[in-house]
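Shown here: the complex without one of its protein chains, the others still in place.
Labels for the chains are A, B and C, by order of writing; each one numbers its residues from 1.
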Amino acid sequence: MNLANLLNNYEEAVAMILFGIGFSNLLLQKNLIKKIIGLNIMDTATYLFLALKGYIAGRKAPIVVDGVRSVEAYINPIPSGLVLTGIVVSVSVTALMLSLTIRLYRRYHTLDLDEITTRLKKEGL
Amino acid sequence: MNGWIILPMLLPAAAGIMLLVSSFLEHLRMTKRIKENTPVIVDEGEKKNLHYLVGIVLAITAVLVVWTAWSGERQLVLFYLMKEIPVYFHVDAVGRLFVTIVSIVWVAAGFYSFEYMKHEGEEKRFFGFYLLIYSVLIAQDFSGNLVTMYLFYELLTLVSMPLVLHNGSREAIMAGLKYLFYSMCGAYMGLFGIFFLYRYCSTLTFLPGGSLNPYLAEGNRGILLTAVFVMLIGFGAKAGMFPLHAWLPAAHPVAPSPASAVLSGVIVKAGVLAILRSVYYVVGVDFLRGTWVQTAWMTLTLLTVFMGSLLAYREPVMKKRLAYSTVSQVSYILFGLSLMTPDAMTGALLHTVFHAFIKCCLFLTAGVFLVQCRKRRADELVGIGKQMPVLLWCYTFASLALIGIPPASGFVSKWYLAKGALEAGVGIFGWFGPAVLLVSALLTAGYLLPITMKGFFPGEEAVVSEEKKEPPKGMLIPILVLAVLAVVLGIMPGGLLRYAGQIASACM
Amino acid sequence: MDFVQNFPFISIILSLFSGPLSSVLSGKKAKMVNVAVISIIGVMSAAVLAYVLGSGQEYVYTMGHFPAPWGNEIRVGCLEAFMALFFCVIMLLSMIGGQKEREAEIEKTKQNLYYIMVNLLLSSLLALIYTNDLFTAYVFVEINTISACGLIMIKQNGRTIEAATRYMIMSLLGSGLLLLGICFLYDLTGHLLMSNIQEAVRVLHDTGAYHIPLMVSLGLMSVGLAIKSALYPFHAWLPDAYGYSTLSSAAILSSLVSKGYIFLLIKIFFRVIGFDIVRDSKVINVLFVFGVAGMIMGSVSAIKENNIRRMIAYSSVAQIGYIYMGFGLGTTAGVIASIYHVISHAATKSLLFVAASGITDASAGSTGFFDLTGAGYRNKLAGVAFTVGSLSMVGFPMFSGFISKLLFAQAAVGSTHKMLPTLIALAISTVLNAVYFIKTVIRLYTPLKYVPTENMTHKTDELFTVTMEQQPFKSVALICFILLNLALGLSSEPLIRLIQNGLGMFA
Partner (left out) sequence: MNAMIMMIVVLLPMLSGVLIPLLPFKNRRQMLIYIEAMVILNSVLVFGMLMNRPEEAFTLFRFTGNLSVSFRLDGLGSVFAGMVSALWPLATLYAFEYMKHEGHEKYFFMFYTITFGVTLGIALSEDILTMYFFFEMLSLVTLPLIMHTLSREAILASRTYFYYMIGGAAFAFIGMIFILTYGTTLDFVPGGVLDLAKIGDKTDVILLVYVLCFCGFSVKTAMWPFSSWLPKAGVAPTPVTALLHAVAVVKTGAFTVMRVTYYSFGTDILRGTWAQYTVMILVIITIVYGCSRALKETHFKRRLAWSTVSNLSYILFGVVIMTPMGLKGALGHMLFHAVMKICSFFCAGAIMYKAGKHYIYELDGLGRRMPKVFIIFTISGMALMGVPGLCGFISKWNLAAAAVESQNLLAYVGVAALLISALLTAIYMLTISVRAFFPGKDFDYSTLRGIEDPNWMMMLSLIVFAAAMFVFGLHSGPVFTMLDEVVAVLK
């Protein structure tokens, strides 16, 4: 484990840093929109990581254009598939979160979750 | 004919219980009458009958007891309390001696109280318990093993407590409870010792010289000595030995005088008997001689002797003064026992006898002062001798005997105590003990004799009526008898001395 | 290949498609469909269970007949089949028990939406149970999250939306970590199918290569799922989500959703990593510590709580602590105890939620602690049911909780270092459980006249007695739950053997 390793795998390092940023935003931000942005950063970082793992330098995307070439010509297609699935999941989750945020905003006119909680307590619900 | 042994116990017990029940029923009737607002009639004739009944029972019992005791060895296993532990009666020399003292004092005080208790009321209850205690005391004296003795020892406390709280005042109740708790405390400490003796002795039956099992005791000396010591302190409570002596001065003044008389004269001797039995007849003196237990015991008794006298000297209330005197005098006996020599033990036994008579006599006298002259305090008793010379003479003789002025009885016992102390080979205690006894005797003179002096020589300024008002015969005669006994036994101690000597030599 | 072997796949698909189907149906019809689907799946799971038990071994169902390592697989052992059956039963009973509340609390036009969510939830749970593919598991975890969120927020007031938001946030954190963990593992092994990964991990482990990344991956997945199943201290969302959502939701969420994640974690431990490797790692010690903390702290929070629903919710935190503590012991016996507790807790907790609602029905709808005074007399069945549930939670012999406590303790004795902490934590937690549950039970049986009324939010004349006839569905559900509890408590032997067999098939 030395610094050289880190530099060699700089893409992975970037993915992890992004994940950290996203994770901490999701966890720590008060503003719901910022939380959702954090969520997306986090997910994207994962996709970046996955995509990196599937990528093999010098090869092409596994899309058959002119007849089947040998397997060596393409990168590993599975991570790409996973990334796609992940994007679908993340989009739907984001949509759900946003819709929840809209509802909360309509009710309480704020995006601060803690403030909403205190108001709820006042309402005594 | 061993079964006879039970009769003198049963008779007073049955009579006592009968009286109590009848007193109880009377109470119920009374409360009902109060409810119905009918006047309460006290039947004088009934009272007379009561006196006859009690008198007859006392007399018959006393005769029976003396006859049972002095007509040879008797023993009886009544039943088994636990496995291997029977309730066992056995008439032996010590029991004989004690039971005789008890009977004499009991009859004397009993007859005295016919007259005295008129002032106190609740006679049926009083005599009921009085008879019960008598029966328990006889049983204790005849007990043949430690557990039986303990059984009656504890019963004694319970049945004698009502005498203390007889008049039902707040003070009396507190004193009664105090008496109860001190005695219980003592009894339980005794019991602590018994538990250990049960384990380390081959039997709990009284055997002169003890029955400690040397094999078992080996290696457990420390705990065994502690147990014996605890036991001594415990049984010492009833005998008024320091540190559990405080009940005496509280209980005596509030009890009716005959009750204090028997408490002081006889019931405290139950403690002495318990100690005597456990030390000389169960543990055996050989085990204790020369140990720290003996030293500590001697120290405690001497301390009590001195302290009791001193407190008595400073005490103005007559009955309290006598109570402190008892504290001091009974510890003479215990000191004698603690020396563990035949002579000292003889002295102790003699002192037991003498002190019983003397102290009973003194308390009965004090009772007369109380009811006849309405005087509680010693310094109020001025010029008594002019009013009741016979009484005061009795008092004076008894006092002299207690102080130990020859030829009165106390001298003989103290002589033997001192002799025993000097022979015992207990180092510093050999001469220190007699010295304390002497000082205490001086103090005794100091607290008893002023009453005589002031009684006969009230001084110039005191205004004293010269009218003769001797107490009624019923009260005077018992006092007279006891006083005479106190003096005569001192002049002719021969038989008694031999008897005590035999007991002592059998134990060593 | 027997036809029965298709049942797991069919049941997942059936529930998955009945979801969209419900969207075009009216509320009433959607309900019928839902009940029918759950029942059918239950029957099918029972058939599968019988089949697996009969054959005595697991089987793998390859989807679309692509072989490993490319195809997606379903793997069925007796534990999986039993779990599916059990989840169906609990879900069915919870749906029956909470019917009246659903109709009252959900807008008429949105009734059918609720059933979409339930159906989706069921399908995701089944998929979590059956799947042999890690990434599929991830996808269904997310579906699970979304539908659970829907269940929470369906009763549309501020509380539930807020609770749903909080739930979503925590869940997403958890699934983010899970996803990252899966990616790491994929990176290390190049496989997504559990059995393949296990082989690869075994090789890695034996050679000692990539030890740290493997551990990181394991840690990420464990923590992710722990967050999702509300292990202390990640439980903040739980009381609100369980406490304010509609009855069926609360019952299902507490007894099933978190259990689905836990089951997935078990699979990861046994089928993906291998339990001996997990045992050697320090991850389980972390789980153990948090589990024990959860056992105590959950109960402490529950004691402080004045709202009966939230109290039960906090109790869930404590119970999940038990389960993780069982993992943390690092022995197979511990895991068996945990699985048994998953089952017993599911049965008990939903019983408690339904009973609590029966009690609040008889207390003018209030969940406040003081308002419940004497409710045991007003709704006798709910009172008895709550008592049974409480005793089970406290670990009273005859009820299911006792057996799980017994199993935990036995497992603990097998572990040298964790023995005393576990036993003492168990004892303390039992006492704490007793404190709040028995307090409530006694409150239920305290007559009204002995309680100062100023603490109550309602007037005593608003109270009325609720009989069994008035709540036929709830009563049926309660009686079934009670019987289930007794059955689990009195004859646990077959079930324990089944769990043992199932775990044996895992390895």
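Here is the rule we go by: a residue touches a chain if its C-beta (ideal position, glycine included) is under 8 Å from a C-beta of that chain, and two chains touch if they have at least 3 such contacts.
On a predicted model such as this, the values are computed, not experimentally measured, just so you know.
For the omitted chain, the shown partners it touches in the full complex are B, C.
For the chain left out of this panel, the touching residue among C:F396, C:F481 or C:F506 is C:F396. Screening C:A364, C:V435 or C:I479 for touch with the missing chain picks out C:V435.
Screening B:S202, B:N220 or B:Q502 against the full complex identifies B:N220 as the residue touching the chain left out.
If you put the missing chain back, the residues of chain B touching it would be 24, 27-28, 31, 34-35, 79-83, 85, 147, 150-151, 154-155, 158, 165, 167-170, 173, 176-177, 180-181, 184-185, 188-189, 191-192, 195-196, 198-199, 220, 223. Panel shows chain C; residues 391, 394-398, 402-403, 405-406, 409-410, 412-414, 419-420, 423-424, 426-428, 430-431, 433-435, 438-439, 442, 445-447, 450-451, 489-493, 496 of it touch the chain omitted from the view.
Everything that follows uses one rule, which is that only the chains that are shown with their structure count from here on.
By C-beta contact pairs, the most connected chain pair is A-C. Look at where the CA atoms of chain B average out and do the same for chain C: the two points lie 83 Å apart. The centroid of the Cα atoms in chain A and the matching centroid in chain C are 28 Å apart. Chain A and chain B have Cα centroids lying 102 Å from one another.
Among all residues of chain B, none touch two or more other chains. In chain C, no residue reaches two or more other chains under the touch definition.
Looking at the complex, you find that chain C touches chain A at residues 135, 138-139, 142, 145-146, 149, 153, 156-159, 161-162, 164-166, 168-169, 172-173, 176-177, 179-180, 183, 186-187, 192, 244. Of all residues in chain A, those touching chain C in their complex are 19, 22-23, 26-27, 32, 35, 39, 42-43, 46, 49-50, 53, 78-79, 82, 85-86, 89, 92-93, 96-97, 100-101, 103-104, 107-108, 113, 116-117, 119-120, 123, 125.
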